[in-house]
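The other protein chains are all here in position, but one chain of the complex has been omitted.
Moving on, here comes chain A:
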Amino acid sequence: MTLTSMLKATTAATLVFAASAAFADSHASHPDTGEALATEQTFTYRVGDESPSYDPGVAEDVDGSAVVRDLFEGLMNQDAEGNLVPGVATGYEVSEDGKTYTFTLRDNAKWSNGDPVVAGDFVYAWKRAAAPELASPYAWFFELMSIENAAAVVAGDMEPSELGVSAPDDLTLVVSLSQPLPYFPQMVTHATTFPVHKATVDAFGTDWTTPENMVSNGAYVMSEFVPQEKLVRTRNEMYWDNENTIIETVTKLVITDENIALTRYLAGELDQTDVPAGQFPRLSAERPDEAISVPSACSYYYTINMTDTTNPALLDVNVRQALAMAIDRDVIVEAVLAGGQKPAYTFTHWATAGFETPDTPMASMTQDERNAKAVELMTAAGFGADNPLDVSLIFNTSEAHRSVAIAVSQMWKQTLGVETELGNQEWQTFLETRGNQDYEIARGAWCADYNEASTFLDLMQSDSGYNDAKYSSPRVDELMAEAKTSENPQAAYTEVEQIIAEDMPIIPVYHYAEVNMQSADLGGWPFTNFEQNWYSKDLYKIAE
C-alpha cells in the first residue's frame, strides 16, 4: 500500500466512523420509547403484485396507497391507533353548520425540490383528480367526501374550478361540503386527497411519477423503481419532520408466490411477509415473536341472488336462514384458515371503530342449536332427505376460497342434505357473472374504505352498485340515510344488522385478519391501526 492510498484509506475510514458516530449521536435510541436503535435502518417488505399507479390522484390499491403515504403527505396523518394527527395541516376548524372545513397548513412543509407546500397545491391536486381528463378510478372519492359539486365535476357537467375547495392564502385551505359529514376529517388521510406538484406534472405528463422526475412532499422520495421487481424509497431531506425519521431506506419487493416469499423471509432477505393460509399455527409455534395476526378491515360472506334469475328455493327466507345457520364458522376459522380470523354473524367487521356488534339470534346459539334450527327451517321450507335442495356456489379461483367453499358445502350436505355444485371462475369472469345476477350463491368480500360501519352497510342499500344480491329493504335504506348525518349512528347500524340477520341476503362467514411474519427487531408497526395504514416514518429497527 502506498502512502497516498493509505492516507485515503485512513481518511475514508475516519469519515465513515465520523458519519456513523454522528448518526449514533442523533439516533442512538428512539426519542419516545428509549429503545436502542440498530445502526442499519432499513425496512424491506413483500407485496404480491405491482400496483397500478403511484400518482396520488390515480392510485387505487392498498399496497400502492402505502407507497403514496410515504412519498406524499396529506392534510392529516394517522397515528398507530388510527387517530388523526397533523400532517401538512396543523389542524382544522368546522363551521357551525358542519359544511365548511378550514385547514391551517404548516409554514415549513416543503417539496423534495425545496419549493414550499402551499394550499394551492391541494386545490390543484383535488381538481386534477376529480377532472374527467385524468380519468382517475378514484374520482368518486370526492363525491364520497360530499365535496360541493364533486359529482358534476366528475361527470364533466361542471368545470373542475367549480369544485368546493379553495385557497384564500398559501396556508389556508377551505373545503365546502354539500352536507355535513361527521367523519370527513378521517377521509383526508386517503391518498386521493394528497397534494401534487403542478410544475412537475405540467413538465412531464404521465411520466412525472418516475424516480428521475418525481417531486414529492412526504418523508421519503422514490429513488428506484423497477415494475414487478422493486420500489426503493429513501428519506426526503426536505421533509419538515425529517429529523424524526429513523428508517433510511424502504424497499418494496414484488414476490408473487407466498411460499417463496416466506422462504426468503426465513433466509433474512425480508423484514415482513404474508403467512400463507393454514401455516400460521406452525409458524407461531416456531417463531412466536414474529408470527403476528391482527384484525384487518374486511368481511367475507356469501351473497345470495334474490332476483328472479335465481334458484326459486333461495327466495324463501327459511332456506337462506337454514343455509346460514348450518355453516360451522368455528371450523372455518380454526381448521381451514387458522390465522386468527373471527367467525362473523354480522356484516360489519367486529373491530370497526365506534361499532358495537349487535346481538343476533344466530350469534348467541351453539352450533348444535343452530344445526337443529336449520333442519327445522329447511323442513318448514319443504326440503328434506327425500327432497334435497340443489344449489350452486361460485367463487373466484383461489386455494383459500376453494377450501372454504368445500367445507361449507360439506356442512350443508351433512346437516341439511343439500347438494352443492361448486364452481370456480377466473376473476373477471366471476365479477361479470356475479354482477349480472347469473348465479345462485356467490362468494364475496368487502374491505373498509374508512373506519366506520357505513363503509360496510352501505352495500345493503337498494341502489348500491355493489349490492349483488339485489336485496331491497325500504327500512334499511331509510336507516342508512339517517345514519349519514347522525352524530350517533350506532342505533341505526344495530337495526340494519338485525334486519340483515333476519332477511339473510348475505351470509357473513368470517372477519379477516392480517397474518404476517415480521422481524422482531422492527419497531413502531401500527398493529392497532384497523385500516393497517402504516407510515415508514414511524418505523424503526431496534438494536439486537
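Quick note on the criterion: contacts are C-beta pairs under 8 Å (C-beta built on N, C-alpha and C of every residue); 3 or more make two chains touch, one makes a residue touch a chain; residues count from 1.
Methods note: contacts and distances are computed from a predicted model.
Q: Name the absent chain as its UniProt record does, using one of the following: "Amino acid/amide ABC transporter membrane protein 2, HAAT family", "assimilatory sulfite reductase (ferredoxin)", "MoxR family ATPase" or "Oligopeptide transport system permease protein".
A: Of the names offered in "Amino acid/amide ABC transporter membrane protein 2, HAAT family", "assimilatory sulfite reductase (ferredoxin)", "MoxR family ATPase" or "Oligopeptide transport system permease protein", the one UniProt assigns to the missing chain is "Oligopeptide transport system permease protein".
Q: Looking at A:Glu243, A:Asp257, A:Glu356 or A:Glu502, which residue reaches the missing chain?
A: Considering the complete complex, A:Asp257 is the one touching the chain left out.
Q: Tell me which residue among A:Thr206, A:Asn244 or A:Ser462 touches the hidden chain in the full complex.
A: Answer from the full complex: A:Thr206 touches the omitted chain.
Q: Touch as defined at the start, partner being the missing chain; which of A:Asp330, A:Glu432 or A:Glu482 qualifies?
A: A:Glu432
Q: Using the definition of touch stated at the top, determine which of A:Tyr54, A:Phe103, A:Tyr220 or A:Tyr450 touches the missing chain.
A: Of the listed residues, the one touching the omitted chain is A:Tyr54.
Q: Mind pulling the chain A residues that touch the left-out chain?
A: Missing-chain contacts on chain A: residues 49-50, 52-55, 58, 132-133, 135-137, 139-140, 143, 151, 154-156, 206-207, 209-210, 226-230, 253-257, 259-260, 263-264, 266-267, 269, 426-429, 431-433, 435, 445, 465-466.
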